[in-house]
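All protein chains but one are shown at their positions in the complex.
Chain lettering (A, B, C, D and E) follows the sequence in which the chains are written, and residue indices restart at 1 in each chain.
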Amino acid sequence: MYKTTRAFYIGRFQPYHFGHHAVLSEIAKEFDEIIIGIGSAQCSHEPDNPFTAGERVTMIRHALDDVDIKHFAIPIEDIRRNAVWVSHIISMTPKFDVVYSNNPLVIQLFGEAGIEVRQPPKYKRDIYSGTKIRRRMIEGDGWETCVPDAVVDIIEEIGGVERLRRICMVEE
Amino acid sequence: MYKTTRAFYIGRFQPYHFGHHAVLSEIAKEFDEIIIGIGSAQCSHEPDNPFTAGERVTMIRHALDDVDIKHFAIPIEDIRRNAVWVSHIISMTPKFDVVYSNNPLVIQLFGEAGIEVRQPPKYKRDIYSGTKIRRRMIEGDGWETCVPDAVVDIIEEIGGVERLRRICMVEE
Amino acid sequence: MYKTTRAFYIGRFQPYHFGHHAVLSEIAKEFDEIIIGIGSAQCSHEPDNPFTAGERVTMIRHALDDVDIKHFAIPIEDIRRNAVWVSHIISMTPKFDVVYSNNPLVIQLFGEAGIEVRQPPKYKRDIYSGTKIRRRMIEGDGWETCVPDAVVDIIEEIGGVERLRRICMVEE
Amino acid sequence: MYKTTRAFYIGRFQPYHFGHHAVLSEIAKEFDEIIIGIGSAQCSHEPDNPFTAGERVTMIRHALDDVDIKHFAIPIEDIRRNAVWVSHIISMTPKFDVVYSNNPLVIQLFGEAGIEVRQPPKYKRDIYSGTKIRRRMIEGDGWETCVPDAVVDIIEEIGGVERLRRICMVEE
Amino acid sequence: MYKTTRAFYIGRFQPYHFGHHAVLSEIAKEFDEIIIGIGSAQCSHEPDNPFTAGERVTMIRHALDDVDIKHFAIPIEDIRRNAVWVSHIISMTPKFDVVYSNNPLVIQLFGEAGIEVRQPPKYKRDIYSGTKIRRRMIEGDGWETCVPDAVVDIIEEIGGVERLRRICMVEE
Partner (left out) sequence: MYKTTRAFYIGRFQPYHFGHHAVLSEIAKEFDEIIIGIGSAQCSHEPDNPFTAGERVTMIRHALDDVDIKHFAIPIEDIRRNAVWVSHIISMTPKFDVVYSNNPLVIQLFGEAGIEVRQPPKYKRDIYSGTKIRRRMIEGDGWETCVPDAVVDIIEEIGGVERLRRICMVEE
């Protein structure tokens, strides 16, 4: 009998960018479905986490609309206890076979739990990194080429650049 | 310009059944997309909440696979403070225009926030109610006809009936 | 040197009524200032806790406006650990000399901490009790005579009776 | 090479009584060491949880002083998410081989995690049950014969019976 | 009919100083009442938050005793989720018309919620800033001239300077 195969991929997606896009395209070649965990879901309006989970769900969904990747986008709140984090992930998601991550802590935690972890190839991380894209947003330095058009639209609609700039200001 | 319209519908889906299915079909006639909030996402293995959020996501997705309803299934953890609950929902979901609910507290809270709430028609609630279906599971009384086939499959695969029966036992 | 004397009095004030009023008037005869702790501050929109902490602060302040009682009205969130509750109270309030309470748990906890507790005389508890007044609100049975005029005004302004009735409804 | 074998046994121990004692004696025959998890460690001063975790640790330690059972008594705070509870237990305790429990939820959760659970014989549960002993304390009905002498001493020293009676009173 | 106007002003008041005093005096000219939110109410005994919420309530109350500003001093615990923070504030306070703040995050969050925010003039921030006053306390460098006399009294009574110095020490 045929069984659906699924991979789990987690990130904060602040914002969703072409680096994520490239990894998902790779994973889609090997698995039927991808579960996309949206980490630190409870965070927003912070310099490192400007967007809400809902906004990030919308970005991912729209960005993947015209690509043919069957996926689940699932907000995951932090549980702040590493020893139970894997159980927390498992409880919030459909069953998966493999985890894709380059994050050392994620690799260690799933590894200790006996779950297979694969490291996706890094795709131009000097350009496609959340930190760098947020810095470009603040400086008005061509961030729009780093993310899918659908993400540009959403960020503009919510005034995301203005939000990010404001919350990065220091009260004198 | 055309704008996507979205409705928000929340439930605990313990389990997803034909009552939910009927409501979603109705809503789908009026809105482009439906956001399905899976409430009490952090709960599982309780008599009233036997299934994990991940299991419920899987039920909803599979049940809707062959129906043509564009949707988002989003686990939502309880925040246990009614006064901030609407903000919590909004932060976890894509933007929506209308809420569908028959729950008095949900109606009151969205109402105070100035968001339109519509009450969906009730669909055979004497049969299609979570409480009644869980009781049938415990008693082995033909629960399978109350839920889509995909949901029967998932519950069987995870041993859901045995789980429910066990956690409803009282330690003597 | 003269030292300000203070008493601590805690309640949920759902809503503030003439029973509270009578106790505060008694305490005011013996102490310079009264600290009024508003318990379960994080609760609202529940059958037993319909009003927010902010609404309760407003009730207390307005009800005491024309009485000459120097007081502090301080919202106190539940900490759900009885063993640290007294420390929690102390950290949130100005220093006090005596506690007034008829609640057995409050008496026990402050007693174990070595703090003097006095039991205020009960003032017509068959009429002036939160539970009974909320029931009158639901039934439309003359609740207005049980609370100061200022409280009636506030409850009407926020649609408090409608709120309470709705959240007490059972979803069929 | 010889490896230490360990069993895990969890209870709330409100208070520690001869029923627990009998089970531990049985387990001690089969394992080198017993890990005693003291559940709901954050609770105290409640009708069902009158004693603090520290008081319960002291009861267990003193009661086992003259018995030759090598054990660890470990307070475990509730995590209120069944899906991560087993991981929580594992993170707080030395490694163990087997769980002893008659609680259906505990059996189910460890069972789903693939950990062996054994059900200890029930030892005169009509007499040796926390609920019944607490009722006897309230009614002054010979509770002292249900617990080891060391536990009687501790409860008397902390005024445990008076505490329990007071917190079970209802404020009129 | 005349309606009471209210402004909301939030700070941590570690400690209350003449900078706060100047702003409140300005606001008092335009509004009938001021709601003073005492932020991070659950924090104390930290280098940046040495004083408890109760101590800060006392400072504010005493400092405003001889000034004629009708106010509410309300401890507000952190909720650590920016997306629900405005709802949290609203639930804990009497209704207000305008927010006064120079904090970029506060401005952004109330702005997104459609609530008017005004920026108070900054009053000698090179002198009157919590950070600088705490540093002066540690160094014994004339902090007393930066705060009202009532605040000096309270800090001395609780041994505030010694507390701050100790908790800023580094364990070698």
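Just so we're on the same page, a contact is a pair of C-beta atoms (placed from the backbone, for glycine too) under 8 Å apart; a residue touches a chain by one contact, two chains touch by 3 or more.
If you're wondering where the values come from, they're calculated on a predicted model, not measured in any experiment.
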> Omitted chain: which shown chains does it touch?
Replying inline: A, C, D, E
>> For a quick check of understanding: of E:14, E:52 or E:101, which residue touches the chain that isn't displayed?
In response: E:52
> Among the options D:74, D:105, D:133 or D:164, which residue touches the chain absent from this view?
Replying inline: D:74
> Of the residues in subunit E, which ones touch the absent chain?
Replying inline: 42-46, 52, 163, 166-172
> What residues on subunit C make contact with the chain left out of this view?
Replying inline: 79, 81, 83-84, 86-88, 90-91
> Considering the entire assembly, which residues of subunit A contact the chain that has been omitted?
Replying inline: 80-83, 102-105, 107-109, 112, 122, 125
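By our rule, only the chains that are shown with their structure count from here on.
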>> Counting only Cα atoms for the centres, state how far subunit C is from subunit D in Å.
In response: 37
> Where the CA atoms of subunit A average out and where those of subunit D average out, how many Å apart are those spots?
Replying inline: 43
> Where does subunit E touch two or more other chains at once, residue-wise?
Replying inline: 81, 83, 90-91
